[in-house]
Each structure stands twice: as C-alpha cells, then as structure tokens.
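What follows is a single structure, and I will ask about it in a moment.
Removed: one protein chain of the complex. Kept in place: all other protein chains.
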Amino acid sequence: MASNAGSRNPFALSAASPRSSSQKVLANVSLGVIGLAFVIPLGWLVLASFDRSASLSAKLPEPFTLHNYAAVATGTIAGIPMINSAVLSTISAVVTVVVAILAAYPLSRYRMRYNKAFLYGVLFGTCLPITAMMVPVYSLFVRLNLLDSIGGTGLFLAATQLPMAIFMTKNFMDSVPISLEEAAWVDGASAMQALRAIVVPLMRPGIAVVFIFNFVGAWGNFFVPFILLLSPEKQPASVSIFTFFGQYGAVAYGQLAAFSILYSLPVLFLYVLVQRFIGGSFLMSGAVKG
Amino acid sequence: MVSPTRSGAPPHARSRSHGLVRILPLVPAIAMLAVFMLGPVIWSFYGSFTNTALTGPNALHPRLVGLDNYSNLISDPNFPKSVWLTVVFVFMSAIVGQNVLGLFVASMLRRANPAVRAVVGTLIVAAWIMPEIVAAFAAYAFFSDGGTFSQLSAWVGLHSPNMLYDHPMAAVVIANIWRGTAFSMMVYTAALDDVPPDVIEAAEVDGASGFQRLVRITLPMIRRSISTNFMLTTLQTLSVFTLIWVMTSGGPGTDSSTLPVLAYQQAFKFSKIGYGTAIATVMLLVGAVFSIIYIRMLKPEVD
Partner (left out) sequence: MRRRDLFKASAGLAALGVAGCGSSNNSTAASSSGGVASPSSVTPGTIKVAYQKFGNFTQMDTMFTNVKQDFEAKFAGSTLELIPIQAAENDYYTKLALMNRSASTAPDLMYEDTFMVRSDVAAGYLAPLDSYLNGWSDWPQFVAAAKDAGKADDGKIYGVSLGTDTRGLWYNKDLLANVGITGDWQPKDWNELLSVAKDVKAKLPGVIPLNIYSGKPNGEASVMQGFEMLLYGCPNGTLYNTDQAKWVVGSQHFKDSLDFIRTVYTQGLGPTPQQALDSNWGNVLASQYWPKNKIAMAIDGSWMPGNWLPKGTTPWAEWDKVLGWTGMPTQQGQAPGRNAMSGGWTLATGANCKNPDLAFQVMSIALSKKYALWNYINNSQIAVRKDCTSDPSYLQSNASVKFFTDLVADTHFRPATADYPNISNAIQVAMEAVMTGQQNVDTAAAAYDKAVVQQVGQQKTVQG
C-alpha cells in the first residue's frame, strides 16, 4: 500500500489471538448493518429510475423499463450539461491544486510568524455561507467582465475551495521528508525547482486527493454557476437537474431519479479511479494530521 | 508520524532571496482569496448595515440603517430559534454523529474481512461523494410520508410518524450524518493506522477491556486528529444549506430553519439583502466561537 502515513497491516499482529475471530465477526456484522443502512436511501433512487410511474414509495418497478434513462440521456438534458460540469469542475480543481501547492510550500517548509494565523484564518473560511455572498460576487463579476464565462466561474469555485485545499495540501506536504530537498538546495536548486522536481512527485497521492475533493465539490455546486452563468448552453448539470422540478411543483420522480444517477456516476467513478491510483487506502491518510 | 524538521531557509547560496521570494508562492492564493472571498465578505458585512434589497425602492436607493438589521434580528423570535437549531444541528450531526460513527466504523474496518471492508467503505463514501442535491433528494424521498422509512417501519410493525413534518430536525440530522460520516471515517482510519499496535497489545495482555483500551490509550493517541476533525466537520456543517432546503425548506413553519436557511430566505425570497447578510455575519460569529473553543480547549495541531 502506497499510503504515505505508514499504515501497517492491522491483521499481522492480532490475527494470532483467539479473541480476534469474535472481534472479526463483530466487525463484519456491525459493518454489514451499517453498510446496509447507508445504502437503503439509495435503493429508492435506483428502483425509481427504472420505474416509469415512480412515486416516493420504494417499490419494484413494474414494468422494469429504461424509459426514464432514455428520456433524460439526451444531449440537451444530460449530455451538454454534464460536459459543462466536467469542464467547470476540472478548471476549478486544477487551479485549486496548483495554487494550493504553491501556497502550502512556504507554509510547510518555512517557519514564519504568521503561519498559524494564516492557516486558522484560512480554515475559518470553510464555513463562509456562499449563498449570502452571491450578490456582491455578481457585481464583482460584472465589473471584472467575467460573467457568463465558464473560466471565471471555475476560478471562483476554486477560490471558495482554496481554504480546505491549502490545509490538506500542507498536511500532505508535511509528511514528505525535507531531507531530499535539502540535498537539492545544496546542489544549487531553487525552492521552486525543488518543489517541482522532488516534492510534487512524492505527493502525488495527496494531490489526487485534493483534486478529487475539489472536483466533487465543484461538480455538485448549484448556486454559483446558477448566478454567474447566463447562457443556457453553459449551464452545468447541477442547474439543469432542477428542470425536473417542474412548474407548480409537479415532479417526474422516475426521470429525476434516472438523471440523479447519471449525474452521480462520473464522480463515483472518479473516486474509484483515484482510490486505485493511491493504492487502495482511503483518501484521507495524511490529509488531516493527527 | 515523522515530523519533518524544518531547517528554515534554503542554504546560503540563496540567502539574499529571503523574505519576499519566500512568500512569493503564497501570492496567487492570497490574491484569489482576497478578490473572491475577502472582498465580497467585506461588502456583505458593510451591506448588513444597509437596507439593500433586490427589488423595490431600496434597490434603487439603499440607505445606511446602522444596527437596525441586527436589532430587528434580535427582536425577531425566529432568530434565536434559528441559532439554537443551528447549534443543535452542528452538535448532533457533526460532533456527535459523524465523529462517533466515523470512529466506530474506522475501528471496525481494521478488523473486518477485506471484502467487507471494500464494499462497506465504498457504500459509506458513496453517500458523501454524490452531489449534494442528489443526496438531499434521496433523503427527502426516504423520509417523506410513504417513503422508504415509513415502509420499513410498517414492515417491522411500527407506525412511523411523518418525519419531515413531526420531527424535521431529527430527519435532517440523520440525513447529514448519513451524508458526512465518510469524511470522519477516512480521517480516523488514517489516524488509527498510526497508533502503534504493540501498545494496544500490551494493554490487552495486561487485562484492559476494549472500552478501557479505547478511552485510555487510543483516544489520547489520536487526540490531535480528533480535535482537527471536530473543527473541520463543525465548520463544514455550519454552512449546510441544500440538504435542509430540499428536505424541509426550513419547515414546518421555521422548525428546521437553521441560520443558512434563514439567511437565504431573507436575502432571496424576500429580496432583503441587507437583512440576509446580517444573518450571515452572525453565522460567521457562531463559527468563530466554535473555532475559538476548539483552539483553546483542544489545541488542534495546525503548524
């Protein structure tokens, strides 16, 4: 396992003792119950997506049909919005990762006076209610002429995710031993060169974690693109999913469920990919120092 | 975890480039945060002292009204109720719910069968990864009258109340625990991985029960992860909006209107931007109070 927190195989030492098998059973059973509890709400979602006359009650679809998926998997309903979501989230995630790595380097490597204050302040930024700030942000974007631009919106999303990203990146960076950089400095490399050539490659799993954290956050964000994008063809899927809450509250549950699943699959898939990439352990190893 | 030694500046060959060059990499972050976050926050703070509105005469000529918004807030009975609901929501779903469940799951995962580990881990993470709107919608369907929750209750012979109507806070708290536990689970998995097993083994051999091992040894050893995670989950949970809005719209009445919901309603449903930003300012204060509590009491490791 490539986890850089140095995890050890938990079974190696306790597998021997006889009590461990009952522990194992307890663990498996309790996890099974919890897992079941977690998946049940999603059960309705899946069932309703295959049911043309879905209601809020979970029932086996009769007939089992792909009609809902066919109805939503069109270019205008799902195709273009999901592509927009992908572009927006990628821009946001890439910008965040780059800026966060740059910012985390001095915070991690140099002991400066305001490190702690800056990090606390940055952390505090994670509780800001974005909805309340959208009015001044709109005016700001008008002045900067960034309205109705996917790049501008991605930039803003990146900014809102930056606090958490800097915090996590710094923690990942902290676990990369500085000795290698020191060797490079002795050889005359600059800090930036050392960062690019040594630190970043060693932080790849951490970078993947920050990337996906950010991507998922941007993927699901409704309010920011709703306010900052004007053209309908630029709207991401998070905005178009609301089209299934029809006028006067008439909701087509089956289609909404189908669209929800289509909309969720890419990020789920991305998570699985990233998890494989970092060697199968959970994402947070090293992200939150303890 | 090996704490990296920080020897300070890069060696003499570059000592002339102290100070400014050192913090140069911070500039993009500072610039972005200043322009996109700090700027609007300052405007919002200023706006909370005006009667700015999105429509009506106050849209054309907003005036400074001093502390009027704030005094109206305090005299509005919905406001202290909203603060209380927010505290309850944060405490029950983040501090108690997500952290306890996350720690429990993390410790169980260590002992479980690898297949169970993989499957259950993915299921728990799925609720967190999926877009908030989808999770909110699934939770709404689950708790709605006739939804899966009442179906399950009927199946075991109990008559379930209409959760979204009779116990809206319980419903949103449970939904938020469902949604966010994965984060705590992942943090604690990493933290537990760093607890040396020989210490636990030694305690076991000495006859300490599971609970004693947990409280006396494990918890103190992961203390810093706990406190940091408390802070992170609290701050994230404070601003939860979509989940509650989709599930209950803050209702019935204002029975589940936490501060973000109240701020949204005032700012956008009633077009009263000034009043809405006053509520948002209060939210930041609540966040600050929580943060200071954590920093003082638990001293999370940040540097």
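Each chain gets a letter, A and B, in the order it is written, and its residues are counted from 1.
What we mean here is this: a residue touches a chain if its C-beta (ideal position, glycine included) is under 8 Å from a C-beta of that chain, and two chains touch if they have at least 3 such contacts.
Just so we're clear, the structure is a prediction, and the values are computed from it rather than from any experiment.
Q: Touching the left-out chain: which of B:159, B:269 or B:296?
A: B:269
Q: Among A:21, A:139 or A:179, exactly one should touch the missing chain; which is it?
A: Selected residue, touching the omitted chain: A:139.
Q: Kindly note down the residues of subunit A that lie in touch with the hidden chain.
A: 135, 138-139, 142, 147, 226-227, 230-232, 235, 239-240, 242-252
Q: Footprint of the hidden chain on subunit B, which residues?
A: Residues of subunit B in touch with the missing chain: 53-60, 72, 145, 162, 165, 249, 251-253, 268-271.
Here is the rule we go by: only the chains that are shown with their structure count from here on.
Q: Find the geometric centre of each of subunit A and subunit B from their Cα atoms only, then give the gap between the two centres in Å, rounded to an integer.
A: Each chain's C-alpha centroid was found; their separation is 15 Å.
Q: Looking at the complex, which residues from subunit B come into contact with subunit A?
A: 1-11, 13-14, 21-23, 25-26, 28-30, 32-33, 35-37, 39-41, 43-44, 47, 52, 54, 101, 104-105, 108-113, 116-117, 119-127, 129-134, 137-139, 141-142, 144-148, 151-152, 178, 183, 185-187, 189-191, 193-194, 197-198, 201, 204, 222-226, 228-229, 231-232, 234-236, 238-239, 241-242, 259-260, 263-264, 267-268, 273, 276-277, 279-280, 283-284, 287-288, 291, 295, 301-303
Q: Where on subunit A is subunit B touching in the complex?
A: Its residues touching subunit B are 3, 5-8, 10, 13-14, 17, 20, 23-24, 26-28, 30-32, 34-35, 37-45, 48, 55-58, 98-100, 102-103, 105-112, 115-116, 119-120, 122-133, 135-137, 139-140, 155-156, 158-160, 162-164, 166, 174-178, 182, 185-186, 188, 190-192, 194-195, 216, 219-220, 222, 238, 241-242, 253, 256, 260, 263-264, 267-268, 271-272, 281-290.
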